[in-house]
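With one protein chain held back, the other chains of the complex are shown just where they sit.
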Amino acid sequence: MSPIRKATTHVNQNEGLIFEKSSPGKYAWKLPELDVPEVDPAKALGAAARSDLGNMPEVSEIEIIRHFTRLSTWNYGVDTGLYPLGSCTMKYNPRVNEVASRMEGLAGAHPYQPEKISQGALLIMKVLSKCLTEITGMDAVTLQPAAGAHGELTGILLVRAYLESKGNPRQKILIPDSAHGTNPATAAIAGYAVENLKSNAAGMVDIPSLVAQTNEDVAALMITNPNTLGVFEREIAKIAEILHAKGALLYMDGANMNALVGKARPGDRGVDVMHMNLHKTFSTPHGGGGPGSGPVVCKQILEPFLPVPVIVTRPNDTLAFDYERPRSIGRVRAFYGNFGMLVRALAYIMANGPDGLRQTTEDAVLNANYIRKKLQGYYDLPYSTPSMHEVVFSDHLQTKNGIKTGDIAKRLIDYGFHPYTVTFPLIVHGALMIEPTESESKEELDLLIDAMRSIAEECERDPKLVLEAPHTTRVSRLDEVTAARKPVLRWKPRQQPAAAD
Amino acid sequence: MSPIRKATTHVNQNEGLIFEKSSPGKYAWKLPELDVPEVDPAKALGAAARSDLGNMPEVSEIEIIRHFTRLSTWNYGVDTGLYPLGSCTMKYNPRVNEVASRMEGLAGAHPYQPEKISQGALLIMKVLSKCLTEITGMDAVTLQPAAGAHGELTGILLVRAYLESKGNPRQKILIPDSAHGTNPATAAIAGYAVENLKSNAAGMVDIPSLVAQTNEDVAALMITNPNTLGVFEREIAKIAEILHAKGALLYMDGANMNALVGKARPGDRGVDVMHMNLHKTFSTPHGGGGPGSGPVVCKQILEPFLPVPVIVTRPNDTLAFDYERPRSIGRVRAFYGNFGMLVRALAYIMANGPDGLRQTTEDAVLNANYIRKKLQGYYDLPYSTPSMHEVVFSDHLQTKNGIKTGDIAKRLIDYGFHPYTVTFPLIVHGALMIEPTESESKEELDLLIDAMRSIAEECERDPKLVLEAPHTTRVSRLDEVTAARKPVLRWKPRQQPAAAD
Amino acid sequence: MRYLPKSDAERGLMLREIGVRTIDDLFAPIPADFRVKGDLNLPRAFAESEIVDYFRQRSAENGAGYASFLGAGAYHHYRPVVIDSLISRGEFFTAYTPYQPELAQGTLQAIFEFQTMICELTGMEVANASMYDGSTATPETVMMAARVTGRRGAVVARSVHPEYREVLATYARHQGVPITNVGFLENGRVDLKALEQAVNDTTACVLIQSPNFFGTIEDVAAAADIAHRKGALLVVAISEAVSLGIVKPPVEADIVGMEAQSFGVPPGFGGPYAGVIATKEKFVRQMPGRLVGETHDKNGKRAFCLTLTTREQHIRREKATSNICTNQALVALMATVFMTVYGREGLKELAKHNLSKAAYAAGEFGKRAKVLFSGAPRFNEFVVQTKEDPKAINDRLLEKKIVGGLPLKKFYPELGNAALWCCTEMTTRAQIDAVVKEVAQ
Partner (left out) sequence: MRYLPKSDAERGLMLREIGVRTIDDLFAPIPADFRVKGDLNLPRAFAESEIVDYFRQRSAENGAGYASFLGAGAYHHYRPVVIDSLISRGEFFTAYTPYQPELAQGTLQAIFEFQTMICELTGMEVANASMYDGSTATPETVMMAARVTGRRGAVVARSVHPEYREVLATYARHQGVPITNVGFLENGRVDLKALEQAVNDTTACVLIQSPNFFGTIEDVAAAADIAHRKGALLVVAISEAVSLGIVKPPVEADIVGMEAQSFGVPPGFGGPYAGVIATKEKFVRQMPGRLVGETHDKNGKRAFCLTLTTREQHIRREKATSNICTNQALVALMATVFMTVYGREGLKELAKHNLSKAAYAAGEFGKRAKVLFSGAPRFNEFVVQTKEDPKAINDRLLEKKIVGGLPLKKFYPELGNAALWCCTEMTTRAQIDAVVKEVAQ
């Protein structure tokens, strides 16, 4: 009997590209009758007029519904099941968030509408701001950044502006070798050189190296805490001290705040500035890649440099945007950020309350440790330091059979799960980075554990089964090399319509 | 290579019963704090108080989302693809209908709220009523019936009340042998005996038989037009005459109005009363079995007998319900019918306009005839009379290989389609009743045709393949006999939780 | 037309393939003089944005934003948002009746869960997949009782929802079902003595509702006893399903005919709702409506299918237990999601909130008007008798965007200036206080 308990296969629709379903004369739109004189575009626009829209599709409404419905069935989402992507915090996306963010006065609001009729939105931003500073133990906030990486950039620019105000923006940002790729990329965009910081045997920042590398050239350290191994940097207070002693600041990548909310506040132990990923910790949906939201919280010293505008309370108690911020780093985005995500995050915080948020964090850590305990022995644990919200194994025990983490991940698909994170963190060779989040029941965790154990066994008994996985999906093992070598990045009409597969 | 172009298999989640996911202490609800004194139920209700809710589930919100999401992926809907169930008119369910019917003032309206604040709903009902009488060529309407069969009952009760008012309700209803099962069932509930009426070789009502059987005992004939073979009863005017000459009335089952809207009006040719299925012709969703809506339209002579209330316009031009209808058959349902479906049907009519509705009918007939043409020869066509909106083949050519219509239907599933109707009409042995509706593109029709041809070929070449189909679904060929012999109609806790399949 | 997936060129091509010249050739079976010439007199085609605007206007004319004290068979309960997000999945709402179980296990399993939960809540052994609504379930239960007992008569409490009784009367008349009505006592309950007198050996069933139309909880056991002693069945109607969270289920009944609207279904100006019939196992073959049963597939896997279909019209035609075909499946799914959200503890708490709000309101009303039927327990509705015509009170309330209780004169003229008020978990104390003030004026 198949060891696979969680999934089976079922008939699934094929579907071509929308362009292949197009034919002239089909349509899915209708405009109300024009109540003003019709303008002849050729006359009004002259040479700037366009007459043809090329290969834009022509299809009817039902074809659109079916097209995207069918496509959707090829995806796996949090709604489908456990989504253990480490560092991604694939938690439940509450439906009430979606309802709240679609309310007419919120979704329909124009960013330039008068403040008088924007008090609702302003209050949401204000309340969320308060919640975020309270949760992190920080003093001030900007909600403008559109995602985590954007928040990083904003935060590092705050550091830069602050140091500049002290006379020297400095040259370098220290980044641990376990850091996420956005950290060094951000530092570079902010005009800094990146200097690597080694992790120690416990997977934490190596304090002696930090001491050695911290000098007056260093603007900041970007630390992730818990770091990408899921390990809490216990020496965080000391790290802050070391930096502060040299006039450098401590930036924290808050992507892993799901391990801390309600349990510990970075601001209480020396962090000067950090971003959060509302699309991780605060339950806003990942949407197949975005949108996210990356608010930045900071200490008082950085507050003058926050992007414009900031929200203020007017003497008459109404809320307003303040643009008169001469020391601001300027805007990092038009308008006020991904407002719709702010609505969702606040709805999430309100649904939880302080006790719910704490319980959430506890369950996230509980789940990760449960998996760790149950898979230990089956997979190699390169760092034995205690785990917080995620656990990172390696494929060390499986490589002898020629099997890598990516193969195990593919085989997990046959067992009805989305794979864990495979390419990251770089300090673990062949990493299996597993973050279950608090949203998983014991039942779902046990199924994952069974699946992972069964795969470990398959690696011994039948490596080919694993190496050729997945066996149950519409498509399997794509030729990614050809994709990159001869990029085909758009459909073209000349290409023969591929036979429906 | 597989001849199956439209579908493949893909990994799909298993999911137990919700009761099997329950554990005490999990929950998905929260009530606001009670702002009045809490009442002790034991005190307030005494012996009538209940303390335990038995095996009601205890699960969290994400488990609910996943549970029903996973279940949904086991279904096939119009959104999935062509759904050729004959007599069911599985057309596109426009999304704007759903939006309209969920508007706060409509979905939230209480049926007893004062008419003063119900003018919106009343207007919707009034406008829809006008549209339906215009489309059918009738004089009056009730929107109260909840589905087609309920409309049939209402219509037959109108007939009965009318005949009673003439002194004699009479004894019998004539029903063609091709009729849907609800027709005879309805007649029986309305207190009538059912007399069968033979179809002639063309699949139509046999006029000589009708003449012979129509007498003063006959209250009405229930005719379906086009009938369940998809054949238009050309002699409809004559049929009406024959009945009327004996004082009997002509009831039309309007389930197949999708073949007539905008092209012909039953009221123009002697039909006295008919129901419509808004969930067929007027695009309201079938919802996995309902809800529907079965308005009844009738001629002036039957109008006094309509169920209470009816909508009237007051002298001050406001709309109101009139309950003072002494000759009414009474209510057939509380309140005013499935109002939400009325909203959807009106939205559909408005989206189409008169020209759109005509085009819709034409496309429905075009699609059926296209399939007929392309499958003729591959499958037996028991009646060669021209088809309107559906075509009925038989399995005559396949039975020699031991293959029945139900087997072909199951094999069609592997080809990515929902089966056609198999059990009906009774006058065709081994019927394949195919109604594509207007909602199908030529591409989708061609795929169906290819699939049906390919199956015809498989019936010759590899009957076992067909007899054991479907091969690609989660479950296949259920033991329906055991289900009926030893009915298990509810989950019980004692039963060992079935191992997740 | 934007819903039609065809270009004119494709239409032409298909006509050629069929072998006809024009589309009208395909309509030749319809005699020419019968065919519509030109356009019907219907609204011209609207853009989608115009449709949205049109219904938005109708919605605005229809009491959007009013607080309401109406119950009487349609209840304002909070609808958890997951309901609509789940039932809006195309695989649920655009599917047909699950006749092909290989492509309908989702619908089938959900119905099986619905049937189970209804059994748990009502104390019955089997429940069907749904009926149109509570009112049409009423004649169906009575006709079912007639089939079971081989008798015809029904003895019906006047405290059953008046419109349910009207529907019953419409059906009963042509079924030759004689109906005897039985009144209610000072405490709002059915007059058991009169009931006892009315029941005889031609009685197929006794029909009561609990909580009844006045919100009063009936003595189901006593009614059952009376019915059973004469060989009749007891049918219990339930129109406020939330009551089952805290009110003892009618286990003594033989058949329960219930309205599930309270379980997550919007009041929607009266529909669609979902009726459901539940009964004892031994009566299942006389039950109307679809049933889902558990079975296994050819590989032994657990699976679900429609079963006992020989009761139904598509098999038995004029001998079927009912003519019902299309039911209210999607609404039953809403109810299933609702029951799952609240579950074992939540339904209890929800019911307790309803109970508490109504008790508070009745108490407040009692200070300034007469609350009738105080001698028996009630759930979330109660009847208030005022000096003033309740319509006048309601007119004043309407100006404050509050819809008052249902005036009862139409249904029960003997109760004078009485109105039926309902409080649910949605009713706030502030609203109650505001309303009571108006009554006292």
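Every chain is named by a letter (A, B and C) in the order it is written, and numbering of its residues begins at 1.
FYI, contacts are C-beta pairs under 8 Å (C-beta built on N, C-alpha and C of every residue); 3 or more make two chains touch, one makes a residue touch a chain.
On a predicted model such as this, the values are computed, not experimentally measured, just so you know.
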* Asked: Where does the absent chain touch, in terms of which shown chains it meets?
  -> A, B, C
* Of the residues listed, B:Glu15, B:Glu63, B:Glu235 or B:Asp272, which one is in contact with the missing chain? -> B:Glu63
* **From A:Val11, A:Ala140, A:Leu153 or A:Val205, residue that would touch the chain that is not displayed** => A:Leu153
* Which of A:Ala347, A:Leu375 or A:Val392 sits in contact with the chain that's absent? -> A:Ala347
* With the missing chain put back, which residues of subunit C would touch it? List them for me. => 48-49, 52, 78, 80-81, 85, 88-89, 426
* **Those residues of subunit B which, in the complete complex, touch the missing chain** => 11, 23-32, 58-63, 65, 69, 95-96, 98-99
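We take it that only the chains that are shown with their structure count from here on.
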* Asked: Most C-beta contact pairs, which chains?
  -> B-C
* **Centroid distance [mean C-alpha coordinates] between subunit C and subunit A, Å** => 45
* Residues of subunit B touching at least two other chains -> 61, 65, 69, 73-74, 78-80, 92, 94, 413, 439, 441, 470, 473-474, 501
* Asked: On subunit C, where are the residues touching two or more other chains?
  -> 2-6, 10, 45-46, 48, 50, 82, 85, 90, 103
